[in-house]
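All protein chains but one are shown in place.
Letters A and B mark the chains in the order given here, with residues in each chain numbered from 1 onward.
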Amino acid sequence: MSSLPKQNWNLSNNNSSRAESKRNIASWALTAPVLFWLIVFFLIPYLIVIIYSFLTPDIYDVKFEFSLDAYRQAFSADYLNTFYHSFSLAILTTLLCLLLGFPVAYYIARAKDKLKNTLLVLIIIPFWTNLIIRIFSWRIFLAYNGVLNDVLINMGIITKPLEIMRTDLAVTLVMVYVYLPYMILPLYSVLEKLDFTLLHAAMDLGANEVKAFFRITLPLSIEGIFAGSLLVFIPALGAYLIPQLVGNQKTLYLGQVITYKIKNIPRNWPMASALSLTLLFFVAVLLILLYALYRHNKSRRIA
Amino acid sequence: MKRITASRFYKGFNLTAFSLVMTFLYVPIVILVIFSFNDAKIITGWRGFTWKYYAQLWQNDIIKQAFRNTMLIAVLSTLVSTVFGILTALGLQNKKFSGRKLISALIYVPLVIPDILMGVSLALLFNFTRVNTGMFTVLIAHITFCISYTVIVINSRLEGFDYSLVEAAMDLGAKPGYIFWRIKFPLMLPGIIAAALLAFTLSIDDFIITFFTSGRGFDTLPIYVEGTIRHGTITTINSLSTLMIGFTLFLVVITKRMRKVLISAL
Partner (left out) sequence: MEEIRIEHLSKDFDGFVAVDDVSLTINNGELFSFLGPSGCGKTTLLRMIAGFEAPSKGRIVIGNIDITDIPPYKRQVNTIFQNYSLFPHMTVFDNVAFGLRIRKTPKPEIKDRVGEMLALVKMEDQAFRYPDQLSGGMKQRIAIARALINKPKVLLLDEPLAALDLKLRQHMLIELMNIHDAVGITFIYVTHDQGEAMSISDRVALMNHGKIVQEGPPDDIYERPQSIFSAYFIGETNLITGEVIAIEDGFMQLKCPDGNGGSFEIGSTFHFAQVLGRELTVSLRPEKIAISRSKPRVQDDVNMLRGTIEDILYLGTHTQYIVRVGALRFRVFSQHKRVYFDDKALDWEEAVWLFWHNSDSWLIDEIQDNETSATEPPDGGVNHYQRSTKRPTKV
């Protein structure tokens, strides 16, 4: 009798570790298709991008001759200017989205439950509408002979049509338009969980609305601000379609330049690769910085 | 008294901002819809109501082909990526899984990289391997960018899954297989549907990655629309866009309906 428990212990311990390794194998089997898929169609393509960035361009293709020309060009003044344009556009878009998105998210988060769903759907509809259609609608709206100019002239506010289409202003406007829901939704999901009695407590303790906002609401919604900013900033960096359809050819953005190098003849695939990798590098640095900031913020709050 | 007026101002400010943003979001779309019925070749001025651009749409074989292509790609990539999503999410359920970090990283990284880069990298892959671009390559690209979303949506649903329900079923005598089909799967279903809908919309919506991976002769609607806006007549694009907006509304409504049904069942 006394030896029995010990025996049992060994047995069940064996059992549980065997069950564990069995479950581990099952997990590998279940995730294998996606793992395989992402290695072949996500990781390997990037390896090819790296290889191509060191090759020599050909009119339609690449020559397998080692060259650093692509990088040399990518860091020349012309292209650095492109990077500068893209980054300032992305930053401006993110800030404007945050500025416009925050009150909207706040308003929805504080609305009555019944109204909340309707308001959210109102935000989601443009979000789900095809990107090209949304851009196209702005072309109609802003065109030289478009609706906006028509209305303004008829109201007597202007006499000559405004030339907004094909300006940087139009690009910024449509960027904000397209990416605004990406900012509102994560902000909303954080603000919705925010305990609004904290605001009452702050006001009870003598903070006015503005102070309560900066001391309570803003710090507590920092995660939503991070998430929303990332969701806007990163795609904005690589935007192609918006500058292409409402911008001009004087200010080229990174997405356009990369696309031209691949699609236009003569092709320059090494250049496109080098620019892509540089963009990837900047994004990676940014993400690491943000993550560090986020961790710092979190650990400080816990401490 | 002062406090009430102050918070009223605060609320009023938010309401104003909200209304402004709503106007901003909807005015261009509404104008587009109205102008799709405008009997004019150019976009300015109202020249009377007409259905004729919808009729032209119906007669345009290129558009019809683009529509078929879009749907084919959307349905197939939704199917594949959703099945992948279910499998992967189930595999990730195991918290002690030794590949958990690797797979999570592979799932999340594509989401934080500008999508143009995925387009470029796939374009180079297909160039390097000398694969003829067309339906097949577009399908591969769409599945690749949908996977991350389906896995994350289904996984988040499983994270919130109350494991004690499985224990309860086991306690009542149900074996693992029965538990999967009668308990786990039905409760995962809303997540699966949400994932599939998301994949479907993303696939229909995508321009840039398709642009890099489709060859000549295989156009999806976004590719066709972009080309036409740049080069061709845009009157049919108005009506086409209106139909696509209608389709979006339809999707939003059915998901809302469905959510209600699903929530009441949950």
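Just so it is clear, a contact is a pair of C-beta atoms (placed from the backbone, for glycine too) under 8 Å apart; a residue touches a chain by one contact, two chains touch by 3 or more.
A quick note: this is a predicted structure, and the numbers were derived from the prediction, not measured.
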Chain not shown: contacting residue from B:Ile29, B:Ala89 or B:Ala169: B:Ala169
Residue of B:Ile107, B:Ala123, B:Leu187 or B:Leu240 touching the missing chain in the full complex: B:Leu187
Interface residues of subunit B (partner: the chain not displayed): 162, 164-165, 167-175, 178, 183, 186-187, 264-266
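Throughout what follows, only the chains that are shown with their structure count from here on.
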Averaged-CA centre spacing for the pair subunit B and subunit A, given as whole angstrom: 16
Touching residues (chain side subunit A, partner subunit B) in the complex: 20, 23-24, 26-31, 33-35, 37-39, 41-46, 48-49, 52, 61, 100-101, 103-104, 106-108, 110, 117, 119, 121-126, 128-134, 136-141, 143, 145-147, 150, 177, 180, 203, 208-209, 230, 234-235, 237-241, 245, 255, 258-259, 262-263, 269, 272-273, 276, 279-280, 283, 287
Of all residues in subunit B, those that touch subunit A in their complex: 3, 6-7, 9-11, 13-15, 17-18, 20-22, 24-29, 31-32, 35, 42-45, 84, 87-88, 90-94, 96-100, 102-103, 106-107, 109-110, 112-118, 120-125, 127-128, 140-141, 143-144, 147, 151, 201, 204-205, 207-208, 211-212, 221-222, 225-226, 229-230, 234, 237-238, 241, 244-245, 248-249, 251-252, 256
